[in-house]
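Omission of a single protein chain aside, the complex is shown with its protein chains in their original locations.
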Amino acid sequence: MKIIVCIKQVPDTTEVRLDPKTGTLIREGVPSIMNPDDKSGLEAALRLKDEHGAHVSVISMGPPQAKEMLREALAMGADEAYLVTDRAFAASDTWATSSILAAAISKLDYDLIITGRQAIDGDTAQVGPEMAEHLGIPNVSYAEEIQLEEGSILVKRQFEDFSHMVRAKFPALITALGELNTPRYMTPGAIFDAWSNKEITEWNRADVPVEDSNIGYRGSPTRVAKSFPKTMKSPGMKIEEGVEESVEFILDKLKEKYLL
Amino acid sequence: MDFSLTNEYAMAQKLFRDFAQNEVAPLAEEVDENHRFPSETVALMQKYGFLGIPFAKEYGGQGCDYLTYALAVEEISKVCATTGVILSAHTSLCAGAINNWGTEEQKQKFLRPLVDGSKLGAFGLTEPEAGTDAAGQQTKAVLDGDEWVITGNKIFITNAGEADTYVIFAMTDKSAGTRGITAFIIEKGTPGFEFGINEKKMGIRGSATRELIFRDCRIPKDQLLGQEGKGFGVAMSTLDDGRIGIAAQALGIAGGALDKVVAYVKERKQFGRPISAFQNTQFKLAEMKIELEAARYLVYLAASKYDKREKHSVEAAMAKLKASRVASYVTNLAVQLHGGYGYIQDYEVERMMRDAKITEIYEGTSEVMLMVVSAALLK
Partner (left out) sequence: MNIEDYKGVFTFAQQVHGELSNVSLELIGKARDLAADLETNVSVVLLGHQIGHLAKELVAFGADRVIVIDDPVLDEYRTEPYTQGLTAIIDAYKPEIVLFGATAIGRDLAPRVAGRVHTGLTADCTSLDIDPEKKEFRMTRPAFGGNVMATIICPEFRPAMATVRPGVMVKELRDDQREGEIVTFDYTFVENQAYFQIEEVIKKVSHKIDITEAKVLVSGGRGLGDANCFDLLQGLADALGGEVSCSRAVVDAGWLPKEHQVGQTGKTVRPQLYIACGISGAIQHLAGMEEADYIVAINKDPDAPIFNVADVGIVGDLHRIVPLLTEKILAEKEK
């Protein structure tokens, strides 16, 4: 059985701070990590490798420094890694990114593709389903449990108030939720192995069979018109009134802020 | 001479740091408060191969080196000195002794489970009458047919009662002095081998510290480790390796305390500003940092000499002496810089200060370290 796991290197957005004076993001010194949903996807694949001998490849589209994360994936137990990297791919939106990744993956054999549900920097949750569309395969999103069957995958697919048990025949794509599992740590021995014995294959523009019209800024239907910091908190208001007035005041404010 | 950690070491360090933050740190306070041995952490470390880092893959180890192992002890000790010493005593003293002195059969039988994550190890040399004067062994071993019969006791043994496998020392020929000491491997559960109570300690409170009690305890002949009468050499060389582990532990304790105090002084405000704005605070932090870095490179030097298979007794002694003194200095000062809050248990530096002290004492006191270094200078 062959599994391809798509993983993305992202800044740890929980560690990002706002500059108190300018209200802009302080990006320096923010550590880069493997996107948490993707890591759970990788763990799911590695468990299928442990239990059923599946072959696990990891692939990432990103700048050269994403190699570090791919090396971690190899140290966790992935068998091989691919980095899809080229300046031509930069500034791609989800259409372009999914087109590039789908084209790269079409060069490989697979039964199952696993992506994370969403990345903590983009937060779109779009690349997985769009990739499945380009590849013409079913996508089962929001996987909270998975089980291998003969020629298919059984997935507990999460909705807000209920779940579906879905069976998708291979080849298929699933998007993994962080709650799918607790990812394993690397072992010290596997780290050294990953650096000395395992390969990361780099694919540049020429190696990926995707049209120019589908990559980069030009190939992206959506564009960022502007970005700006969230409005800073204005100093609070304090009132000293009767009980009813105080309660009304709170209710009004909560409604204003869509907290109620 | 490249002083930076290359890719693999940096990634391993990150692994140990993440593990320490996520798995070890949350338990540290409670482990200390209840004097509780953190079995769940040991089980996790076993699962990820942390208890077999510098041992060959052919025995089930990770196939890494002593520097990697030292990094593990350091990172873990930053958040919990108890867990650090559990790892160190197991790796350097017990598994290390069997790895360096055992026969092939002994390695397959005893080393493999220690390093593949199945069993925990301990090392029993110290006795009520034999501390720094380690040669003053009273525990006796007498050969009876195919068995050695052991009588006596050991005190202050780390991991005692929790560990499965023990490397111990006994006098096989009193008349031969240091040349009458022999090393043995013995397992928990052997009839005649019992444990005393868990000592209540100033620090590393979760570490199990018990007496080993041998009453006509019989072990098979093939559990003699090394050669009869050569046990003292086994003990001394194993302690050299153990000192690298303890030095790494002390380095971690100091580093953890420094991290805490740097964060604290930026937050704590007096006289209208953070106390990090005052020059006294700044200078004290700088002193701590410089001492820490000086200790660090002695530790890494000792580890790398081990890895190059070079004699490292002097480097290990220097590293342990310096790092343990730095640990006491940094933790004491960290408490001071926290003011009243530093004395409160919730602000972990008081635990770190209590933890630091033992690093100046066990596996060879600071005084012994001075003896080792001066003897080498004056040869």
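Per-chain numbering from 1; labels A and B assigned in written order.
As a working rule, a residue touches a chain if its C-beta (ideal position, glycine included) is under 8 Å from a C-beta of that chain, and two chains touch if they have at least 3 such contacts.
Being a predicted model, the structure only gives us computed values, none of them experimental.
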{"item": "Candidates A:5, A:168, A:190 or A:208 - the one touching the absent chain", "value": "A:168"}
{"item": "Touch with the omitted chain, as defined above, among A:34, A:120, A:148 or A:208", "value": "A:120"}
{"item": "Residue in contact with the excluded chain [from A:9, A:57 or A:158]", "value": "A:158"}
{"item": "Chain A residues touching the omitted chain (full complex)", "value": "11, 13-14, 16, 18, 25, 93-95, 98, 120-130, 132-134, 136-142, 154, 156, 158-169, 172, 220-230, 233, 236-241, 243-244, 246-251, 253-254, 257-260"}
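Keep this in mind: only the chains that are shown with their structure count from here on.
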{"item": "Contact footprint of chain A on chain B as seen in their complex", "value": "7-8, 11-12, 15, 18-19, 48-50, 53, 57, 61-64, 68, 72"}
{"item": "Contact set on chain A toward chain B in their complex", "value": "68, 71-72, 75, 184-189, 191-192, 195-196"}
